[in-house]
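With one protein chain held back, the other chains of the complex are shown just where they sit.
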Amino acid sequence: MTTKERGDESLIIVMSKEAEAGDVEHVVERLRDIGAEAHISEGRFRTVIGALGDRAVIQQLPWEAFPGVERAVPVLKPFKFVSRDFQEDDSVVDVGGVLVGGGHFAPIAGPCAVESREQLFASAAAVAKAGAKILRGDAFKPRTSPYSFQGLEEKGLELLTEARDEFGLPFVAEAVDPRDVELVASYADILRVGTRNMANFTLLSELGKQSKPVMLKRGLTATIEEWLNAAEYIYKEGNHDIIMCERGIRTFETATRNTLDISAVPVIKGLSHLPIIVDPSHSGGRKELVAPLTRVAVAAGADGFMVDVHPAPETALVDGAQAILPDEFAEIMNDVRDLCAVMGLEL
Amino acid sequence: MTTKERGDESLIIVMSKEAEAGDVEHVVERLRDIGAEAHISEGRFRTVIGALGDRAVIQQLPWEAFPGVERAVPVLKPFKFVSRDFQEDDSVVDVGGVLVGGGHFAPIAGPCAVESREQLFASAAAVAKAGAKILRGDAFKPRTSPYSFQGLEEKGLELLTEARDEFGLPFVAEAVDPRDVELVASYADILRVGTRNMANFTLLSELGKQSKPVMLKRGLTATIEEWLNAAEYIYKEGNHDIIMCERGIRTFETATRNTLDISAVPVIKGLSHLPIIVDPSHSGGRKELVAPLTRVAVAAGADGFMVDVHPAPETALVDGAQAILPDEFAEIMNDVRDLCAVMGLEL
Amino acid sequence: MTTKERGDESLIIVMSKEAEAGDVEHVVERLRDIGAEAHISEGRFRTVIGALGDRAVIQQLPWEAFPGVERAVPVLKPFKFVSRDFQEDDSVVDVGGVLVGGGHFAPIAGPCAVESREQLFASAAAVAKAGAKILRGDAFKPRTSPYSFQGLEEKGLELLTEARDEFGLPFVAEAVDPRDVELVASYADILRVGTRNMANFTLLSELGKQSKPVMLKRGLTATIEEWLNAAEYIYKEGNHDIIMCERGIRTFETATRNTLDISAVPVIKGLSHLPIIVDPSHSGGRKELVAPLTRVAVAAGADGFMVDVHPAPETALVDGAQAILPDEFAEIMNDVRDLCAVMGLEL
Partner (left out) sequence: MTTKERGDESLIIVMSKEAEAGDVEHVVERLRDIGAEAHISEGRFRTVIGALGDRAVIQQLPWEAFPGVERAVPVLKPFKFVSRDFQEDDSVVDVGGVLVGGGHFAPIAGPCAVESREQLFASAAAVAKAGAKILRGDAFKPRTSPYSFQGLEEKGLELLTEARDEFGLPFVAEAVDPRDVELVASYADILRVGTRNMANFTLLSELGKQSKPVMLKRGLTATIEEWLNAAEYIYKEGNHDIIMCERGIRTFETATRNTLDISAVPVIKGLSHLPIIVDPSHSGGRKELVAPLTRVAVAAGADGFMVDVHPAPETALVDGAQAILPDEFAEIMNDVRDLCAVMGLEL
């Protein structure tokens, strides 16, 4: 595959009023050096240069550091394959038989981390009964403090596999280390990239080579454009089954753990064909916010949501403050059903 | 009214392990100086002091600058009258006969700024027909650039009054200057505090003395606690009819004008008895985001929403990029009706 | 005065590849309607329109909402008179005989709020002795909580005037309410706009009509461009004696009260001819950060700094955690002298 595009300028270079003829020539030559074409428009006060060619090559040069250049304005986005321009129809991702995207709405639930057989099975049984379609549960946990619980590792993946067989729910699990990707992929139905790893490009490349779909959480501080660039990393390696997951960004507000950027749902829908889900648990970080933020996800037009459900949140080894009880999940599912009906989504 | 509370500690002062007896005594004496009581608990390694008395007086002292103090932890919020602790039931605000809060949902719509009789009446006629209950339109506009359109001033208020009579909608208008508050109050049904003025305490005090309700927009960068403190300023002056308005906060994301902090709706509902509405137009700053963000407001449990509707957005003198057309507003109202039914809200 | 500029385009409108001839015409007509000229450059794939005329009028229209418009790129900044383009040489502001800017460096110190004659005089005597050139002290305090100390008001201004006479230091005091501006101006040598009021345009306009200089603190969340726009408000009313004051911005970091944006000093020096000082006390919010952040201000090329000095910080009614003792100020002044020598600044 190539990123070369014919027929469109990817960058507009606005020269300053004081730019001299030599400055324009210099820019034009540099464009030719890198195999791009230059289209020059001379205004009354300024010259404007349109650059046509491989957007990746063109956009990485420091044009604003060139003499006589006032502004360099990208008119094509840096990502390509994940954009709506490249594919107009919604992508639909098949997660172990469950469809996500294109009108198919997927509730995903389970414990944040797999802690034991009892804990996992209690949670899985409850969420299956209440209508979840995919099970969540992590076996590898990247934690801010080196002294926190780091997960059951392969034992956890085995328990998740047992739970899938018992309750009929495909499962999502996080891959943390590029060296563990194949291991996780051999068990899980969809591989998750955690928020701390959104810009871990070696991990993304490894995931791009797998045949299992990928759920890409937004980085704590990533712009929507950077997040789509991360998806592009996976896509260009050959793996096209990607689900975006909005989980809150870091802002100055301390009343919530993160700030759920709900606008990201319609913005991503406009820019990209990929499905997008919302994680109300990690966004708010408080159990009483899970119900309203789940309703909000449906109303925004998301393709699913993912919540932490724990049979005994106070004993949770990870993120207990945001986990809800099985009964609370069942109540939330009632609201979700009503809202999906209004939104015309298939649950 | 008084802010003195009996029967609760408002601040917990944790002394450091190395604190000496004299340090504890020093804190206790200072508490007595300001009329507060000190409750000392001696742990095995640290002493913890609970401070009881007027929270406002206690919390303003720089306790962490005292020798031997490790942490000072407020356990009562700095605001009082606007809190759920003070009043358990939802406040319902009467805006020229239209109820907002306590299950009453209010769509508010109209032009961002009043530009002319034609523009205002075209917008007002359309939003009235589609089901809006309150008209918006500003006569005074505080603008970032001194060279931007600043509003029609009193002439604008007269036009809004005419529109109210014609279409039967009470109207909201912004008060920008403490010297204009009485003027705006003599026309409008509810006075709005703009985002740039949320911490303009002289304006807030003036509004607290009026008999018309106040809509308090969140500051671009205000925490939820600071926003409720601003409401407290108005409340303590005697005006208890306050509607909070979430309109997006400033973050690093540039894909939207601001980041709608939708979690603020359930958080405010938990902390305060005041109604809260959402402004999808100023949050997203783009017309294609108005519909999804309005649906999100209903699903989050807000008591209403406010949007910019302009008969010809490209000619708008203010914020044209986010204004929707009358027809688009009518479509949004259809969704709002369905979602209010699910949420059990009276429209 | 006028903001009309001849001889430069203030906005470049890039049409989309799909734009039709009618779309271009529509933009051009609208430009003519508002008295601007349009310069059309036709590229191979896109048309680019340069807009020439009054930047204020041109830039306020919602060009990106017009059919066929891809991007509208401002090439002139929205502010004019405060820019280096308008005046190449550094402005030097005379504050009661003390020069600030253009190589003249001004240490400013004193209590955050005037609390009593003893407190003010103890602080003023100490800072005068250690080499401060301007006294700070507020008589009006806008506070986040309505229950905090709000200042001694006119009594405070009288005490500051007495201190000026006693110690020979001109003083800076905050003006909070447009109705108090004349009162404060009748006492103080320079009027301060607090961070919460940077975008209080009615206050700015009032200050623009005074004959005393103005110190404009940066808004907690204001971009540098918005801050310079606020200065433009004051300048265009006729008051050209403006000192910018960087005092930290709001970020996600909680280890400091605010994040000192020290880069703002060289950025402002590049964009504007106005002097700029730094407030290390309110930036860091902790007394142990005052010394390093003051040194940093000198090294960044600032024209002065302003710190809170209190004879007994623990008893301070406002911001005690960040106030330093008179002896600590004297030590800081030793470093400042050495660093000013390296920087070639006149102290």
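So that you can tell them apart, the chains are marked A, B and C in the order they are listed, and the count of residues begins at 1 in each.
Here is the rule we use: contacts are C-beta pairs under 8 Å (C-beta built on N, C-alpha and C of every residue); 3 or more make two chains touch, one makes a residue touch a chain.
The model shown is predicted, which means the values in this text are computed figures rather than measured ones.
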Subject >> Contact partner of the left-out chain, one of A:197, A:239, A:259 or A:283 >> reply: A:197
Original post:
Among B:29, B:42 or B:331, which residue is in contact with the omitted chain in the full complex?
Top reply: B:42
Subject >> Residue of A:25, A:42, A:64 or A:182 in touch with the missing chain, whole complex considered >> reply: A:64
Original post:
Which residue numbers on subunit C touch the omitted chain?
Top reply: 221, 223-225, 249, 251-256, 259-267, 270, 283-284, 288-289, 292-293, 295-296, 298-301, 335, 338-339, 342
Original post:
Residues of subunit A in contact with the chain that isn't shown?
Top reply: 3, 30, 54-57, 59-62, 64-66, 78-79, 142-149, 176-179, 196-197, 199-202, 220-221, 226, 229, 232-233, 236, 250, 287, 313-321, 323
Original post:
Tell me, which residues in subunit B touch the chain that this view leaves out?
Top reply: 7-9, 12, 14, 17, 39, 41-46, 48, 50, 52, 70-71, 73, 75, 250-252, 254
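Quick note on the criterion: only the chains that are shown with their structure count from here on.
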Subject >> Most distant chain from subunit C, judged by the mean position of its C-alpha atoms >> reply: A
**OP:** Indicate the whole-number Å distance between the mean C-alpha point of subunit A and the mean C-alpha point of subunit C.
**Re:** 39
**OP:** Could you put a whole-Å number on the gap between the CA centroids of subunit B and subunit C?
**Re:** 27
**OP:** Mind pulling the residue numbers of subunit C that touch at least two other chains?
**Re:** 250
